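A single structure is presented below for examination.
Just one protein chain is left out here, and the rest sit where they should.
Naming follows writing order (A and B), and every chain is counted from residue 1.
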Amino acid sequence: MTELRELARRLLSEGTVNAVLGWEEGPRGARPAFVTTPDGADRLIFDHRCVHNLASYLSPRRPHLKRLGKVAMVLKPCDARAVAGLIRETQVPRENIVLIGVRCGGVVTDPDSDAALSEATVADRCRGCPDREGRLADHTVGTAGPGFPGPSHRAQKIEELAAKPADQRWAFWQEELSKCVRCHACRQVCPMCFCDRCLADKTQPRWIESSPHARGNMAWHVARAMHLAGRCVDCGECERVCPQGIPLGLITRKIASVVAERYDFRPSDDPAVPAPVGTYRMDDPQEFIL
Amino acid sequence: MNVYQPFRVRVEEKIDETADTRTLKLKFLDPDVANTFDFKAGQFGEYSVFGAGECTFCIASSPTRKGYIECSFKTVGKVTSAMKDLEVGDVMGFRGPYGNAFPMEKMHGGNVVFIAGGIGLAPVRCVIWNVLDERAKYKDVTIVYGARTVADLVYKRELEDWGKRPDVKLWTTVDPGGETPDWKGQVGFVPAIVEKAAPKAENSWAVVCGPPVMIKYTIPVLKKMGFTEDRILTTLENRMKCGIGKCGRCNIGPVYVCKDGPVFTAQEMAKLPNEF
Partner (left out) sequence: MSTTTFIRTEDLKGLVADLRAAGVGVAGPARTSDGAVDYRSINAFDDVVLDAQPRNSLKQFFLPPTEPLFKYQRKGSDVAILEISATFPPRVIVGARPCDAAAVDVLDHVMNWDYKDEPWFGRREATTIVSFACPGGDRSCFCTAVGLGPDATRGSDLLLVPAGDGYYVEVVTEKGKRLVDAYPKRFGAGAGVDATLSYREKARASVEGHVPARPDVIRQWVQEHFEDPFWADISLRCHGCGGCAAACPTCHCFDIVDEPETLDAGTRRRNWDTCQTSVFTAHASGHNPRADQCGRCRQRVNHKFAIYPARFNDILCTGCGRCARTCPAGQDVTEILTRIVAMATGQGGAA
């Protein structure tokens, strides 16, 4: 942590950046921090409660954050995949941010948790994660724990669902999505949901009904899954933020595995690696068209 | 039956004011409603196109003219586009009247200056008719109305009528560059023409409505002429949904535009936070 704080203090006092975006201790555990003065660097922390994906704060659609100017961002290896996605999709110019990679051995899902990081408490998406440090960084600080092996509990749940007949799978999702109240928190926290005007907010025509009934909810979640396929980095924020407890992580995990299988793509923290959306290869599978 | 259910109204007439502005004349289907419906100048309603949604407009006709109401709208979004598609004879919906009104009784015995720009003439027109239908109750009546170009002037036929009346001083204007070769009115921005018209401020009320930039430059002109802020009236447009103070959308600072407005004095507007 001293390493991180000293680096942040230096970047701010030298004027390299106007703000450092990282984590601090809040009233309910770790939370995003916006440090704008060298003295403020002492607030910065990093530990296993720093689950938040800060990349969503880089979206150009947040004018109140754009006003901060050039920022440095503390990022875990998985967050780096989201930042790479934003750079790849030309939402954030690489030269506009200083990236402070932090070595990571896994996080828990609840930033307010008192529990130590363990097999029992680690977030499902950390299981089997091979990255102790990211490659997309200008500086790298910290030490990492050993990480956690798979399998992912979600992968098991997805297999269970896949083994069921289609009508039972449909019934499962009807049940889960009936809880949705269309608050769109899942969209707001997602780093890859940065559209100026979301499809779901368009009225001419109304592509997706805004009402939280079965029809509207299914349309929203299917559309979001389709729009995220190949772009979602499976950071799990959508599931963490949902006030209704919908297992959105099953959807994100599923689309990631479909994209991996069909297009041989896994979200990469290298912005130069082309993503399936926007890339055409002659050998792309297309039996669903022809 | 609940408070969100509209009255059904039928389109009696549709008049194209400009390329993108239309006036609809509406009559209530239910004879009881048609006979008893009343409102005050300045109030608004929620107009429905069933299937498209609701939209907020002031009632552009005067309460002195019974049996029908009018609204004028510019096609900007989903509901206004659907309203543009309506034909004479089609049924739509109306909820209202909602909101507060212009203080007509207070204005009796005074001079009234109407200042409007573009489609801002619609809510003002309601008051103009109201005044002209009871002309004896008021002293001098001045109307200053302008638009970007001649084609953008609304209620052209009424402007002609008002211009012909000896008991009304009418000034029409277009922005510099907006005039046609045979344009006989003024050329200049509305605030400049208000200065030219120089209505007297004593015992006078000003009713102002138009684009925010027009209002911004007109109010200082009026104050310079001696109008006091409590006698400069305007009507505010804000995004609304329920119209009855429940959905929270039209809240500006401590005020709900649908309940405390839409009519405000410049004095009240000055107290509002800059959030409209």
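Miscellaneous remarks
Just so we're on the same page, contacts are C-beta pairs under 8 Å (C-beta built on N, C-alpha and C of every residue); 3 or more make two chains touch, one makes a residue touch a chain.
The structure presented is a predicted model; accordingly, all values stated were derived computationally and were not measured.
Considering B:34, B:91, B:187 or B:225, the position touching the chain not shown turns out to be B:91 (whole complex). The missing chain, though absent from the display, is touched by one residue of A:29, A:105 or A:147; that residue is A:29. Hidden from this view is one chain, which touches chain A at 26-32, 34, 52, 56-57, 61-65, 68, 111, 181-185, 187-189, 197, 201, 206, 209-213, 216, 237, 240-245, 247. Listed for chain B, the residues touching the missing chain in the whole complex are 1-6, 8, 10, 48-54, 76-78, 80, 87, 89-93, 237-239, 241-242, 244-249, 251-254, 256, 259, 273, 275-276.
Assume only the chains that are shown with their structure count from here on.
A straight line joining the Cα centres of chain A and chain B is 49 Å long. On the side of chain A, the complex with chain B involves touching residues 203-204, 206. Across the interface of their complex, chain A is touched by residues 53, 77-78, 81 of chain B.
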